[in-house]
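For this view, one protein chain was removed and the others were kept in their places.
Up next, chain A:
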């Protein structure tokens, strides 16, 4: 199983790993890069990954298309991903979290910097996220310059650095996450997602362009290597029953971030506190 050095995913992985151990399996955790795990699971170097964000659709599609990976189901945790701002920004842009507040000239000025030609400086996503920001900006007629952060670590570091200085900032965010879920900020409300938003230009605020809506809410999904699933059908069964809530994961993240626990320790604590939840899964 893969651990990817992110508190949220590693918590889920460790909880499931501990359950498998209780069911009598030997577990080996492999430290990997989030992106690299897809190749690994395709080739059977990794057997299960219970914490895949549905927001990397191309990687998932490629893995499924290879024919050696199956999507078992979802962990039950809902992902919210969209633009996010620290709470003090609301004073500069009255009307937030409604997205229309971003059209207010005073707000644009406050969120811009000399590098962005008077546009809002928006902190975008790493390369492997499918945030659809360009189409959204065009379709909603926003005055926004996208600054790319390169990696998730850099994206979060930039946000955290700005928050420490109370500097006006807006950027991509998602939950479950230790910073974006911590209550210091709020998500922008864009028109809710519908499939028609991406296919039918007439849909939504802008009659001429597609993309004038938020991102769909995503899931955390579980992938399994086919050969392994054939060898150990029981694991697939357990994986199907395995469900966590957003609160569980938020709790796990908090334990690691503020409590200083390792993902293993946080998972162990969850397991001992929630026996009622997981004991039926093992039968």
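As a convention for this text, a contact is a pair of C-beta atoms (placed from the backbone, for glycine too) under 8 Å apart; a residue touches a chain by one contact, two chains touch by 3 or more; residues count from 1.
Methods note: contacts and distances are computed from a predicted model.
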### Task
Assuming one chain is omitted from the figure, identify its UniProt name from "ABC transporter permease", "Rieske domain-containing protein", "Peptide/nickel transport system substrate-binding protein" or "Cbb3-type cytochrome c oxidase subunit".
"ABC transporter permease"
### Task
Kindly state which of the options A:16, A:53, A:83 or A:178 is in contact with the chain not pictured.
A:178
### Query
Just one of A:16, A:38 or A:203 touches the chain that is missing; which is it?
A:38
### Query
So which of A:161, A:192, A:237 or A:259 would be touching the chain we can't see?
A:161
### Task
Using the touch rule from the top, list residues of chain A that touch the missing partner.
3, 5-7, 24, 26, 30-33, 35-36, 38-40, 43, 45-46, 56, 58-59, 62, 66, 113-115, 123, 126-128, 147-158, 160-162, 164-165, 167, 178, 256-257
